[in-house]
Every structure is written in structure tokens, then in C-alpha cells.
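Sharing a structure below in C-alpha cells format, with a few things to ask.
A protein chain is absent from this complex, but the other protein chains hold their places.
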């Protein structure tokens, strides 16, 4: 149709689509799913790091960690707002999450088991997220693109802080170095799986690329992440977490072993180490908080009624 | 009446009163209250020591503590059974406790704040309890008297174990010795208040003495406890917790400072450091366990019905 | 006790209040009823840790044993803590957490107003910084208390239960001992009892708006700010908070 052609022309000309613009239903649906999942990931992502807030080893580390988790909640807010511009409410998205009908990033279904995991999450998980999000700054939907710009700035800060925390551990006592290595070993493969399955396996990709909802392919992004991260591992003096990691001069990239995709699919199906705990924690927070939301809402209504009566 | 005279004659002749014997209503009521409170004390008494089970410093200490708390639950059972022989059910007594209409020993409203408290509870609290209970072995009501005999044996064992734990602390590192002193200082006055107010202030005492529900006066028992405990404090090399503690050669007893009875009355009124926590913990255990009791009961009924149908 | 020792005790009381309450508030992270509250609670916890650093940093300086604020936070056992009992109580539900926060904030807002005029420059400077944060905290916690107290029947009932539970821990903020007297004489800090009227005026106003009833009893728990008798909860809190420093002593993090 003419509308569809005009829409695609705008996208091809790198003009952002805005909330009031016409857009195909599928574009809207795909975006809601993607932005919603991203928002959920920020919210659920509070939990693995939150697990160490009460055990952070110094006051400063505790502040850094708290501030980071606070930022994640903030990212959740921006993203739910971006989804709202597409006509989907935060409450509805949360309901779908809690009913298991929407996903969040599988990386948050892995546990944080020692303090170095907190550094490693910042360094590797936020590091991988940024690679993805930097690309998404160029996404075609205006509110999403602008949210990404804002989020990327904070995520880069988190990734740097995470790397600094890892340095303290890697250059610290033998036990600290052991924690750092343990964290790297456990989180490496999950982090490279954050970019999703290989392009050859990935569904929906073509249309998403054409609509610039997706801007680079999974494999491109994964390679970029690996290439930037391996030298950092070496700088830390840690053992490489994958014997297949080798510089390939011909390709100008690091080679790496294929991750165990069956593990990722297990995690996606709900069988990750922490899926049950994460969802239980979120659902419990929501259910336990019902009276609070109801109470504040009732008060706001009463107050409005009183003001109205006084006028 | 003749019945009353016969009853009192038996008591005076040191013949035990048994469940099927006639007894005055007041005797029954007083006994139910006293045995019930004693049972409740054993049950609530699990909590302050239970507070350290998960933090016991060695496997052996953990076993000793668990076994002790287990014994207390067992004492609770004997005592509720003794109360049942007087026609009052355990459930009813528990209900009265949870509604705040029955008491338990105020000593359990004090917190256990360091590991030496666990030793001190065994040494001082069980020590004081034994002084009371040894006397009660001669109480006139048969089932109560026999429960006391059984309980005393175990309590003496606990008191010895508690004292041994205190020795480890008092003769241990400076920090351990400090814990021991801190525990003694906090628990001393509460322990001497376990015998109740001074005889001059004590109500109901006369009739209870005549009925041999009570066998010695509060002040006699308190003096006996203090006399046996002060040399133990000295052996441990700890500072006396009361500057008024002095051997009085004339009396052949230790003098001691009057405890702050207003504190005891505050605690009895519900304002002790832990009253709210203790009752909340017990009520929560009971309420959370309702489905378990109901479930097991329903199963027992089904099973009986099936057996009946099969016959 | 020497003057320096009294000052040290005073600083520990301030620092430990902020530290222990920040720990409790941070326990909510990721579990609060609304995303906006996750952010707000984290913000409160952050401000409190910042205040902890200042108070315990100065305490360590006054103590002059070469220790840091971290040493004081992570290497003392329960008996050396000088926080009021109120802040170490378990969170309970969200309403109880916010009501405790309000009672604490209200007291802090009155106290900081006095401490900015402290004869001790460092105390005055810390109070000046903290008072801005506290002004924001008390406004926010008061609003939430009013919103929940004057909300639904359930929220009202929960808030009243929270108030009944917490009120007996309020009085400890106004008790005095030699340290308080020494601070008052030196012009470093006011006698706690002199804050009571202003505190009560503020709290009564907010709780009235919240349609809540202040319990009648005059009894007050105490023992935290002197260290004589904490609750059983503090030891468990410290076991978590100090785990890494205790298990791996002498490391840099």
C-alpha cells in the first residue's frame, strides 16, 4: 500500500518513526515484544546483582552496586515508557511477564556466586548489552532509539566500573584471583549467547533488519563483543575461558568455540539455574505490593475528590 | 467438707494426688495455670537458644545445642500431658497463650546476643530452673511431680553443659572472655528474678504452700541459687555482675543487691526486649502450620474409614 | 570517659544509625511494590551510605587508631554498634519500612537542623550536607505514610499495625547519657530530649493526615545507642553484611 511504501521510505532515509506516525501492525507488535523484553530484562536484572548488595565488601563498593541496580530500574522505566508510546501499558506487559508469556534476557537466569561475579556482570553482561545497544541507537523507532542513547551512556559507565572491580580481584589476593577466574569461566559462554542464536538459525531477522528494528546481525555483534573482550581478559592475567579462543590473522578476528546452544534453549524453556527463583521473586514482589499500589491509588482519588469539593 | 479434709490429710501425709482423685476446683485451676505456664516456657524457651543453632561454632556445639532445644520441646510435651490429666487440652492452653491470656517465664523475653549467651542460658537459666524444679519434685500432684523428676535429670545435664561452654569462653581468647562477661552481666539479674517477687510481695503463695503446689518460698529458692552460683562465677574468673554480692558469714549466705523489679513488671506486662518477637514467632508457627495439622488429621480419618470399609 | 571518647561515641551513634538503616533499606532492592519505589529506596540507601562514610570516617579519625570507616563498619561485632534499635528491626512489609523511615527521617530532620550549628566544624559540615538529603527523605516518606494510612481499609490497617509495632522504639531517640551531656556542654550536639517537641509536632501532623493513631503507652525500648542490649536481629544482619571482610581479611576490594 501507499502507507507501507511511505513508511519504508522513511526508514530507508533514516528518518525516525514517531508514536503518532502510521506503522504496520507487525512493526508495532515486534517492537512492543522487543522493547518489553528489554524492559523486563532490566527489571529482572536487578536480582542477580541485588543478591550481593547486602554483602558488598566496602561502603564504596556497596554504593557503586546500589547505584548500578538503581540505574537498571531506571532503564526499565524508560523502556516501559517507550512501549507505552506504542499503546501497550506497563501493567499489561508485567502481567504477560508474570504469566510466563513474555521473556527476559536468559543471562539473568544464571546465579551470582561470588563477589567477582558482580564485577563480571558489569564487565561482560553490560559489555555485551552495550554492543547490542550501541547498534540499536540507530533503530528506526524514535522513542526506542532515544532511550537507547540514554541507556548506553549509563551502561558504558557500568561496564567500566565492572572492569575496575575485576581488576581489583584479578590483581588481588590468590583467593580473589580465583574468584575472578571462576566468575569469568561461568559467565563467558552465557555472555556470548546473549546475542542470540547464529544468524543461520535466527528467525524474524530479515524483516527486522529491513525495518531497522534490528541493525546488525547476531553473529556480527557477537564477534565484535569477543574481539573487544579477549584483550581485556589478557590484561587481567586470567586464563581464557574457552580453549578455542585464538586470534585469526586472516579473518582479523578471534576464533571461538561454538557455545552449547542446547543449554541456552534449556534456559529459555525455563530450565536455567535461576528461572524459577527469579520469576517467584518478581511475582512475590508484585503480589505483596498489591495493597501498596491500591492504597496509594485510593489516597490519590480521595485527595482529588477533596480538592474538587473544595473548589 | 469431708472431701476437703481428706484431700488435705493426704497432702500433709505426702501422698500424691492422682488424676482420678477428688480435688478442690481451686487446686485444679492453680495447677493448670502453673503447669501450663511451665509448658509454655519450655516451648517459648526454644526460641532464644534456637536463635544460635544455625550459627553454632562447631559441629559438636551444634549437636549439644540442638539436643538441648529438643529436650525442651520434650519437656513441653510432658507438661502439656500433665495438664491434660487435669482436664485441660494442649490446644486450649496454646490458644490462651497465643491470645496473651497465659504467660511464660519472663526470662525468655531477653535476647541471646553472643555465643556465650548460649552457655549462660544453660548455666544460669537452667540452673535457676533446676533449683525451682528440684523443690517441685515433692509437689503434691502426682503427674506433675513425676514430670519434674524426669525434667530435672535432663536440666541438670543442660546446666552442666552450659557451664562447660562458659568455661571454654571464660578461659578462651580475650574476645571470648569478653563475650562470657557480657552474657553474665546481662543475664544475672533476669535469672535471679526468675524466682518471682519477694515473699512479702508474692500473692497466692500461702495456699499454694499448704497444697504443696509450691514447696519453698521465692526468697529461699533465690538465695539457694545465688549461693550455688557465685562460687562458679569466681571459678570462671569473671567479674561479679552485681557489686552487692558479698559473703555474709553471719547469715551463712551471699548478700546481693535488690534487682530492678520494675523491669520485671515491664517484661511481664509485655514490654520486655523480645516479648513481641517471641509471641509473633509462636503464633506464626501455629498459623502457618494449620494446613499441616489439618492435612494429617484428614488423612488419619480417611485411613481409618478405609480400614473400616475393608473390614 | 574523655571528651574525645564521648565525641567518638556520638559519631558512632550517627554513623551506625545510617549504616544499619541503609542495610535494611537496601534489602528491598528488586523486591519493592513499584519500580519507582525500587529507585526511591535505592536512593535513600545511597544517601545513608554516603552519610555513613562521613560519620564513620570522622569517627575513625577521632579514634586515631589508624582505622578506616570500612574497618568500623565491617569489623566490629554487635556489642560495639551504637545504633538505635529502631533501625535494626526487620523490614516487615513495605508499609512498616516506610513508616520506620519516616520516624527516622523526622528525627534526623530536627537533629540536622541543630547540628549545622555545631561547635565542631566537621560535625557542622556533615550535617549541612546530610540535611539537604534528609529534607528530601522526610518529605517523601511522609507523603507515602499519608498515602498508605489514608488509602484503603487494608493499607490503613497495615500502617496502624506498623505504627503500633514501631512506636515503642521511638523513645530511645530522646534518651540521654553522659555522652549526650558532654556533647551538649561542648556545644557539639543538643541534648536529645530537647528535640522531642519539634519531633512530636512534625510526627503528629503527618500521622494525623495519615489518619493513624499514636499508641498510648509510654514504654520505650532502649539499649542500642549505648550498646547495652541490641535486638537479636542485629547479629544476623552483621553476619551477612560483614561476610566478605570476615572470610577474606586484609584484602582490597
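Letters A, B and C name the chains as they come in the text, with residue numbers starting at 1 for each one.
To be clear about the criterion, a contact is a pair of C-beta atoms (placed from the backbone, for glycine too) under 8 Å apart; a residue touches a chain by one contact, two chains touch by 3 or more.
Note that this is a predicted model, so its numbers are computed, not measured.
Although it is not drawn here, the omitted chain touches the following shown chains in the complete assembly: A, B, C. Considering the full assembly, B:175 is the residue among B:6, B:175, B:209 or B:304 that touches the omitted chain. The residue from A:21, A:60, A:154 or A:266 that touches the chain not shown here is A:266.
Among A:41, A:114 or A:224, only A:114 touches the chain left out of the display. In the complete complex, the hidden chain is touched by one of A:55, A:75 or A:90, namely A:55.
Touching residues on chain C toward the chain that is not drawn are 77, 236, 239-240, 242-243, 246-247. Chain B residues in contact with the hidden partner, per the touch definition given at the top, are 43, 46-47, 50, 53-63, 66-67, 69-70, 73-74, 76-77, 80, 115, 165, 168, 172-173, 175-176, 281, 284-286, 288-300, 302. Across the interface with the omitted chain, chain A contributes residues 48, 51, 55, 111-114, 175, 182, 186, 266, 269, 271, 273-274, 276-277.
Convention: only the chains that are shown with their structure count from here on.
Legend note: the chain whose CA centroid lies nearest the centroid of all displayed protein CA atoms is C. Counting C-beta pairs in contact, the chain pair with the largest number is A-C.
If you average the Cα atoms of chain A and of chain B, the two centres end up 57 Å apart. Averaging C-alpha coordinates per chain places the centre of chain A 35 Å away from that of chain C. Multi-chain contact residues, meaning those touching two or more other chains, do not occur anywhere in chain A. For chain C, no residue reaches two or more other chains under the stated contact definition.
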